[in-house]
Each structure stands twice: as structure tokens, then as C-alpha cells.
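This report refers to the structure that appears directly beneath it.
For this depiction, one protein chain was excluded, whereas all remaining protein chains were kept in their positions.
For clarity, chains are labelled A and B in written order, and residue numbers in each chain start from 1.
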Amino acid sequence: MSRDEQFQSTALAMGYSFDGEIKIGGNYTSTVCDGRVVYLSGQIPRVGSTVVVTGRAGETVDLEGAKLGARICAMRALALLKQALGSLDAIERIAKVNVYVQSAADFSQQSEVADAASDLLHAILGPSGVHTRTSVGVFQLPKNATVELDLIAIASESP
Amino acid sequence: MSRDEQFQSTALAMGYSFDGEIKIGGNYTSTVCDGRVVYLSGQIPRVGSTVVVTGRAGETVDLEGAKLGARICAMRALALLKQALGSLDAIERIAKVNVYVQSAADFSQQSEVADAASDLLHAILGPSGVHTRTSVGVFQLPKNATVELDLIAIASESP
Partner (left out) sequence: MSRDEQFQSTALAMGYSFDGEIKIGGNYTSTVCDGRVVYLSGQIPRVGSTVVVTGRAGETVDLEGAKLGARICAMRALALLKQALGSLDAIERIAKVNVYVQSAADFSQQSEVADAASDLLHAILGPSGVHTRTSVGVFQLPKNATVELDLIAIASESP
């Protein structure tokens, strides 16, 4: 199965579609390519116009819920990379992933939440999906999202 | 109007001067250039030696106050890029902007705060100012600043 097929199959299994145009407001954009380096805006677990996972991890959202949020963020990230590069096959490497988890005061499992995104990236991209990562617990995220994820990807060649 | 003139005109309209040497303490620096990639240290809304916007967004600072903070951070960022590159005309693209907002527990308008910085970058730099962005709500910022902003810029050529 190609990476693009693997992506579609994962979306299907999750019960979400990431096919629609992902709109972004304001004077910023989803991806910026500088040569082979692709920067990605922070993604929250939004599907269409709905933020699917909101609330505070360890308080109103449990670990599994937060992990689902991380997976949706990662799928959005892949959808945007696919859009920017034409195909997920054009990704040479995911260089860096940042995962921000809206956390309760005593919630320290940010790494476990981030693992869900890391596992998904690896499942779809193989060794190219193995990245460096920073995960932190923040106080608030836009639209009360439970997770936000951004990344830097390296394309095989300049798009 | 050139970008540098646009910058001065914006500073004038805001009533602040960003002309003075921006000092930075410790064993770090404001900008590091690696080829055409320019890394920028996190900027808080400081003018001269005064942090102009302090406090927690959604608590002691309202949305408009936080937006002003974001605009001052963006102006500082531009002042430092101008200093590093000689002119804002040397900026090919703002690749990535990170906006950290010191937030109340129920404040979820980090994107709206960040929009103020994005709008300013676009107003002064045009399409070169359209960037990818991550905005999060943090618990505390240095010197009780309401906003902190850093970015990665791409210069037209190695400075």
C-alpha cells in the first residue's frame, strides 16, 4: 500500500475525512516551503469546521481522548503536507514535531499523548516518519483544543 | 512606500520607537543566520527597557491589550531582522512564527491575539510576510509579559 493509500485507509478507520480543503484564516498559511524544508502551522484536532477533541487532559479529557486528539492533529498535518507536496511519497523525513497538550495541573503524560501522533506518523510514513519531538503541557490552546501539533518536514526535492 | 518606511510609519502610528539598540543579556543573541535562514530569539512587548504589556490575557489584560502586545513583539522582531539584514527588503519570506500568550484558565483566543502579529507582518512585508504559525496559551512568560513571539525568516541571500 502506498503512503497515500495508507493515509486514506487510516482516515477511514478513524471515521473522519481530511479530504476537504483545509481553510485557514488571517494573514498566515498552512505550509511554507523553503527549498526542501516545509514548515507547518500548528494543527488542532479539527475535522471540517468542528474541533473534535476539546478540554483539558487529565481533567475533562482522559488519556485516550487526548491521544485521539493527537492522532487527528497528525492526520491534518499529513493532509496539508500531501496538499503542499502532491503526495506523501514526496516526504523524505519528518524532522521535528512539537506537541502541545492542554493539561491539568497534575497531568504529566504529555509524552504518552504525543506517542499517538508519533506512532501514526511512523505507521504511514515508515522510517521517514521517525522524527525528533518536543512535548509540553500548556495552560490553554486556541478554541479550547486539547492538543496542538506542528512540524518541520523535509521533502525529497524542492516542490 | 518601501518596507523600511512602512515600518517607521507603523512605529510612529503606534507611538513607539524601535530605533534604539535592542540589548540582550546573557550568552545568547537576538539573531543567528545560517545561510539564508535567520533564527530570532523570543521577543516580549518591550520598548526600551519597559515591558509595555504585562499580565494575563483574559484576566488582567483584555483581548485588545494582548493584541497590542503581539504587535509590539512583531515590531521588535522586524527591528531585529532589519538590524541583521540591513533592510526589511532583504526578507524573502517569514517561514514560521510562534506566539505564546500568557493566558487565563478560560482564555481560548490565542489565535486572535496572534492575528494582530500576522496582520502587522503582512501589512509591512506584503506576501513575504505570510507565514506558518503556532499559537499556544502558556502559564507564565518572562517578566510577566502577556505575549512572546519568535520566528524563522528566510533572507533573499546570505547576509
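Criterion: a contact is a pair of C-beta atoms (placed from the backbone, for glycine too) under 8 Å apart; a residue touches a chain by one contact, two chains touch by 3 or more.
Owing to the predicted nature of the structure, the values given are computational and were not obtained by experimental measurement.
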Point to revise | Touch list for chain A against the chain that is not drawn | key: 36-37, 93, 95-97, 101, 103-111, 114-115, 118-119, 121-122, 129-139, 152, 154
Revision key, fill the gap. Hidden partner sits against chain B at residues 25-32, 34, 37, 39-42, 98, 100, 102, 138-144, 148, 150
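Everything that follows uses one rule, which is that only the chains that are shown with their structure count from here on.
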Check your understanding: So if I superpose chain A on chain B by CA, what angle comes out, to the nearest 5°?
Key -> 120
Check your understanding: Any idea how many Å lie between the Cα centroids of chain A and chain B?
Key -> 25
